[in-house]
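Only one protein chain is missing from this complex, and each of the others stays in its spot.
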Amino acid sequence: MRNVVETTPEGNMVLNVGPQHPSTHGVLHLFITVNGETILNLDPNIGYIHRSIEKMCESLSYRQFIYSTSRMDYLSAHMNNHGCALTVEKGLQVEVPVRAEVIRVIISELTRLASHQLWWGSLAMDLGALSPFFYAFREREMITDIMEETCGARLTMNYIVPGGVMADIHPDFQRKVKEFIVQFKSKIGEYHELVTNNVIFQNRTKGIGILSKEDAISYGCTGPTARGSGLSCDMRKIYPYSAYKNIQFNEILETEGDSFARYMVRMREMEESVNIIEQLIDNIPEGEFLAKTKAVLKLPKGEFYTRLETARGELGVYIVSEGGTTPYRIKFRSPGFSNLSALNHMIKGHKIGDLVSVMGTLDLVIPDIDR
Amino acid sequence: MSFLSNYIKEVYGAVSSLLIGMKRTGYYLTHNKEVITEEYPEFRAKMADRFRGEVVMTHDAQNEHACTGCSACELACPNGTIKILNKFDITPEGKKKKAIDSFVYHLELCTMCNLCIVACPTDAIKMSQNFEHSVYDRRLLTKQLNFPGSKLREGVE
Amino acid sequence: MFSIENILNSFHKWLGSMLNQTNVMLIEMALIAFFAITLFAILGLVLVYLERKVSAFIQIRKGPNRVGPFGIFQTTADTLKLIVKESFMPDKVDKFLYQLAPFIVMITAMLLLAPIPFARGVQIWNINIGVFYVTAVSSLSVIGILMAGWASSNKYSLLGAMRSGAQIVSYELSAGMAILSIIVLTGSLNLQDIIASQENGWWIFKGHIPALVAFVIYIIAVTAETNRAPFDLAEAESELTGGFHTEYAGMRFALFFLAEYINIFIVCAIGATLFFGGWMPFHIGNWQAFNHVMDFIPSSIWFFGKTFFLILLIMWFRWTFPRLRVDQLLNLEWKYLLPISMLNLLVMTLIAIKGWHF
Partner (left out) sequence: MENEPLLNSLQTGFPETATVMGSDWPEMSIESTQLLEVIAKLKGSDDWDFNYLFCETCVDWKTHFTMVYHLSSTQYRHSMVLKAKVDREIPQIESLVKFYKTAEMLEREVYDLFGVQFLNHPDLRRLLLTEDWVGYPLRKDYYDPINMIKL
């Protein structure tokens, strides 16, 4: 046995978590050095689904490249598209109709809710409770139905085009969103009953994977991961874009920095998203949903950067234009990439079981990391 | 003594939180009315009107379509899904007129991004709601969208 | 009265009238082996089906509903599939131990069937230390699991096996303590005596709060001992992919799977015998009329009803709770369950000495 098990010179075991592993939700490969059950070191090995989206975008026009960004963080596909559209619009200096901006924000928040619900279900499943996954999907299905009706697809919506949205909202949209809100509000208590207040769950997450505020800044963490550490980094507040300028909402902050704090940030963010949707759903202004743009888009020479908040954190879209019809260079600063870099720091000294809870609360989406 | 009362409180809190969770799942165990899954082959969900299943070309009763072969969709497509092969028809007046020979659609490359539909100036193509695309031979996924013998509708430029 | 006991006795007499004593014994042993294997297969099928239905109902799904009415033949079809499946062996495994391990787990589970009283007078082996036998033999299954984990030459399997070893060894203590607290009430290790002592009421009602506490501890400890969620750390599919049976496939995997369910059945049967009176109908003190009505329900139905009630409880746990971490698992045992059960045993002994129980 000794000659079969790979060990470090100190006699610690090297365990390969992934590339196919139930709790990595994709093809993430982690080399973990363990002494017994205690993790001593973690080395992420990524790139199994690297599709070089940045290189592909260099040969696609400004209308075309947006669709491929849905495939990065597929759970917040709409926000990725939104970021690209905002950057292109910034370059073109197009005024987006107010109606389109409001629709974009409502769909963004619905996407965030869908993403967080999937995260909640899969976190519970990682920790061994299998039933919450189905309760989460019951509500998530309502959102994907709304998406299907209005955007035409359930996950990779590709609803945004530069200058607005692809089509006007479906006549049933408002009614269905309201139905969803009623359903979600009546079921959120169940989520807390089943998972949040459960003593086993609390023991599994409290005090695990602590990330201090200073480390969150240094590791460039964003989104609920950083907000769980008390770092205020909600791009919707700091650089308000689209309709976020005109609505009232709170930035959710927790200070403990452990897995439970990150969990609570996301749970409270869901309620805040519902609050945002409630403010907007009855006040969708009338008017155009798509601004007039030229058939072939050409960005002026220059560099454009947009920071916006996806379900996982800050997405940066950096476009370098040479004045042509295709971008000269595109960089997507993906939230999962930076959050993953903090994983080694957070997991050291914890048990193998904690790896699941920390990775679960980081909410890593692997295509988002690999791009 | 405070140690003991804390210990008891801890145990009580833990047990009651577990019992609350069991009550919730117990409710679902005994109330199996609401079922969220669907039995697929018998029950086929009605897809929404806008659902993007695959690109189809609309033909009317006279087997006429509206595609002029302008290849706007071909240019708009990010993946090279669409290939348009043109031919030249001779009109009764003896003029040469451009028309499509075949509109080739590679379903295996398509990401259903809807950009071709938006780009089409004559609304010749649209998205169908069919979502069952699996076939046994990959070659069957390459489709010709214009029907055999179809021609351009009068008045469409 | 028509009962399984009478049938068995007359069958025994009929055999004895035709053959000599040795041949009777041999035939009966063969029949018992046949019975045990059949029971195994049937229990496995029923319990897996039950588990899938329970999980489906909790998860607002329909569950298996294609093969046969309500999908009752689903598990049969699955078993057939597992039997015909190629049973491959990874390259670097320790071949002898790898093949032996599932059978050890299986045989342990089979041995445990011996002292269980299925109905009035129906017992394979009426051994006077029945409870002791069960606690002793049930610890052997850890050997099979350790063997499987070690022989697989897989790090996940090894970790799972080590976890399982620590877990089963520690939880046996509190399970034993909980069992002991009933033993001090009855004063006998014989399962028939224990059942007979519950003639006028089950121990869970007669033994005041300590019996209830002992029952709760017993259920928690046996859930852990059979590696069921929330204590399924040996498998822990989100951490260790499959734990000790990661490298097993086909029928060898099915044996592990089956043994898990048989173990659940056995611990629940023991639990039902100790706390709920086994095959003893529901009797209240000296209400003769009521007790007489209850006697009309066959004893085997009482036994299986109680056992399945406990199995349902354990399944309900599994589909509700998240999994514990390995150190929390041991904390729960050594810091909570063991002290509580020791204290409980003391209180129970006091009750037994003073005769405060009903």
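As written, the chains take the letters A, B and C, and residue 1 is the first residue of each chain.
Rule of thumb we're sticking to: a contact is a pair of C-beta atoms (placed from the backbone, for glycine too) under 8 Å apart; a residue touches a chain by one contact, two chains touch by 3 or more.
Only a predicted model underlies this, so the values are computations on that prediction, with no experimental measurement involved.
Visitor: Taking the whole complex into account, name the chains on display that the unshown chain touches.
Guide: Contacts of the omitted chain with visible chains: A.
Visitor: With the missing chain put back, one of A:Arg154, A:Lys206, A:Arg329 or A:Lys348 would touch it. Which one?
Guide: Answering carefully, the residue with contact to the hidden chain is A:Arg329.
Visitor: If you put the missing chain back, which residues of subunit A would it touch?
Guide: Subunit A touches the missing chain through residues 46-47, 50, 52, 54-55, 59, 90-91, 215, 217-220, 222, 231-233, 238, 302-305, 307, 314, 316, 318, 320, 328-329, 331, 333, 337-338, 340-342, 345, 370.
Definition applied: only the chains that are shown with their structure count from here on.
Visitor: Farthest chain from subunit C, going by mean C-alpha coordinates, please.
Guide: In terms of C-alpha centroids, the chain at the greatest distance from subunit C is B.
Visitor: B-C versus A-C: which has more C-beta pairs touching?
Guide: A-C
Visitor: Just the number, please: Cα centre separation of subunit A and subunit B in whole Å.
Guide: 24
Visitor: Could you put a whole-Å number on the gap between the CA centroids of subunit A and subunit C?
Guide: It comes to 45 Å between the two C-alpha centres.
Visitor: List, in ascending order, every residue of subunit B touching at least 2 other chains.
Guide: 18, 21, 24-25, 28, 36
Visitor: Show the residues in subunit A shared as contacts by 2 or more other chains, in ascending order.
Guide: 131, 134, 138, 194, 198, 200
Visitor: Could you list, by residue number, the parts of subunit B that touch subunit C in their complex?
Guide: Residues of subunit B touching subunit C: 11, 18, 21-22, 24-26, 28-30, 32, 34-37, 39.
Visitor: Under the touch definition given earlier, write down the residues of subunit B that touch subunit A in their complex.
Guide: Touch list, subunit B to subunit A: 13-14, 17-18, 20-21, 23-25, 28, 36, 47-52, 76-78, 111-115, 118, 127.
Visitor: For subunit C, which residues are in contact with subunit B within the complex?
Guide: It comes out as residues 54, 57-62, 65, 316-317, 319-321, 336, 340.
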